[in-house]
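Before any comments, here is the structure.
Missing here: one protein chain of the complex. Every other protein chain is in place.
A and B are the chain letters, set down in written order, and residue numbers restart from 1 in every chain.
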Amino acid sequence: MSITYLEAIREAQAKALAEDSRVFIYGQDVGAFGGAFKATKNLAQQFPGRVIDAPISEDAMVGLAIGAALEGLRPIVEIQFADFSTICFNQIVNQAATMYWRMQIPCPITIRLPCGGTSGSGPFHSQSMEALYAHYPGLVVMTPATVEDAFSMLLEAVAIDDPVIFCEHKFLYYHLKAESLPREALPTGKARIARAGRDMTIVTYSAMVHESLAVAEELAGEGTEIEVVDLRSIKPLDTDTVMASVARTGRLLCVGEAWPWGGVTAEVIARVASEGLNLLDAPPQRLNAKDTPVPYHPNLWAAHRPTAHSITIAARNLLRL
Amino acid sequence: MLRSVASQLTENEGAVQPQAFLEAYRWMLLARILEDKLASLYRGGKIHGGVYLGRGQEALSVSVGQSLRKGDFFAPLIRDQAGRLAFGEPLVDAVRTYLGSPVGPMRSRDGNVHRGRPKEGIWPMLSHLGATIAVVNGVLLARRLKGIRGSVGVASLGEGGTSTGAFHEALNQAAIEKLPLVLVIANNQYAYSTPCTRQYACANLVDRAIGYGVQGHRLDGTDLVECLRVVGGAIQRAREGHGPQLVIGELLRLCGHGEHDDAGYIESRLKQSPLGRDCLSLAKMTILERRWADHPQLETWRQAAFKQVENTIIKVQHEPPPDPYQEDWTVLASRHLTEMAHLERTSS
Partner (left out) sequence: MTQIPLIMPQLGESIAEAKVVSLMVKIGDQVEADQDVIEVETNKAIMNVTSPCRGRLVRLVAQLNESYPVGAILGFLEVSKVDAVRLGLEDRPRAVSASTPETDSASPVREPEDTRRQTVQPTVRGLPVPAHVGGASYMSPRLKARMAELGLHAADVASIAGSGAAGRVTIEDFEHFLANLERHKLTAASSMRVAVADAMRRSWTRPLATVGLPICLDALLAHRKTWEPKPGPTLYGLRALALALAENSAPAGRLVGAQIVHPSSIDVGFAVEAADGVLVPVLRQADKHPLRELNLRYNELVELARRRQLPADATGGSIATVTNFGTFGLTWATPIPLPEQTLVLGMGCGRRVPHWDEGQGQFVPITEANLTLSFDHRVLDGGAAGRLLTRIAVLLAQPEAL
């Protein structure tokens, strides 16, 4: 029996609904239809009245979640595509994220954002938004890369008393499978060493973890051992694990699917440069998507974001520095 | 059919009681005296940031606060001092928040009108107008899911706030869910310096109610009798399950947008029209005409309000300002997820 990344998300929601009566799901097409990606398939039938269809009103959807959280409920809001979250950006960063700071009342909402590109999805169905939310104080931002993490981290997101932006990757939904769901997991805030290495550290998150692992496999054949660090949550960011890895290898390559300016890769390098410059044997490098909107055509899309191929080139360059 | 809906309430719905009227008047008086004093403090350089008054809107505002019950939910706008007091917000909250006291409800982290006590039913205002309405919806929906019946949520707004997408989304959402939401719109003719003609193109804002599938009410916002009757009636309707109510009170803003603004753009013909009447003076006249109280009684109340305001201000002025070194600079309830050590190294 194997379970996909998407099924893991559904299982997590089912478990949350079953075990905590305060949980409900609110989003477009989530009810009888089961969600645009089927992340809530059958849940409305299993849990009547707790999987509610929303109008196309992202602002009001998140606002409603905040009010419900004030009343003690634990809403999960499904935004159909992360790209649409710019509509509810105000509610997230100005009401949800400031609630504890201004009112000393926690805001335990979970916003699920299907992020990242798939072939042909185009500029408004492909974005990676994590850096925008990480920039604002008051939010937790998760970027699960594995089926196991998609399951456990979503459960933890619901349990956390603060607003959590849960960035699920659409490409991984049906491409990634696992044998079973985990019973335990690393806590939020801890990064995972996806592959141990010696010659270079690749720090990355979400779908790029798998591209990086492919690169590590390839270069292992040449005698180079690359360590891959999966950040899992980018806020809080596990600086200690990153630093320890760089201490072991002396070389750092950060890979992200988002745009370069002020992204996760910039943040990681800033931290390593200011707190661990003397660990570096070469200037730290990063690889991101091209600084343009995400293109539609598969040929262009393939060249727009980092792939195993482009990461390999960057890694080889770094080894030569 | 599009016709101006004055009010869908019957004659007898919400007929006003003298006791309620006098109580409302006293809240209005207290609000007015407090705000005059706040304006003075502002001009004396004692307040950081802006001061936003509700002069001219007290009747509409107090009607909301007075008609709501304990346990209801209220998201006020910036000019709701009277309504807040009537709903139960302590006077000292306003003074503390304006003077930035760390003992106030926002603990110096937010100021002036951006204050509230969410657990006690008052949602702190934020400047992204319309954004608070969905929060009220959320509270009401959550109560419904929890099986709690009979509460009402009110969101106050100005006519300017009705132009935002957030307003539209939230009213639409409330209508779909048939929530007991009452939207009280104070149409004070100006959003800062922008007149109504630049804010909406329909003949009357209340006409929008039909478009949303909700009940609409329009009233003279300067007349406390009208206000208590219509606002009280709308709230009652919502409580009885008739779905969202849209209440438009027509009045005129009798002060600047903020105290930094001299409102020189307000047309004098409006100031001289019935719209420009001071609701507080009108209410006082009503009291005297109907002999619900006499001059000496009114004077006694005025002095009591003055004393209360003055004493509160003196008390708060003696409270120390926040100490940044004693402040807990934490944004997450989950302490273990805050990057404290790292942040201390890299920020001031």
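Here is the rule we go by: contacts are C-beta pairs under 8 Å (C-beta built on N, C-alpha and C of every residue); 3 or more make two chains touch, one makes a residue touch a chain.
Remember, predicted model here, so these are calculated numbers, not experimental data.
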item	value
Residues of chain A (touch criterion as defined above) contacting the omitted chain	250, 277-283, 320-321
Residues from chain B at the interface with the omitted partner, ascending	37, 40, 42-50, 256, 258-262, 264, 314, 317-318, 321
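Note that only the chains that are shown with their structure count from here on.
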item	value
For chain A paired with chain B, centre-to-centre distance based on mean C-alpha positions, whole Å	40
Sites on chain A touched by chain B in the complex	24, 49-50, 54-55, 57-73, 75, 87, 90-91, 94-95, 97, 100-106, 137-138, 140, 160-162, 188-189, 235-237, 239, 271, 274-275
Residues of chain B defined as touching chain A within the complex	105-107, 109-110, 114, 116, 118-119, 123-124, 126, 128, 131-143, 145-146, 165-166, 169-170, 172-173, 176, 331-334, 336-339, 342, 345-346
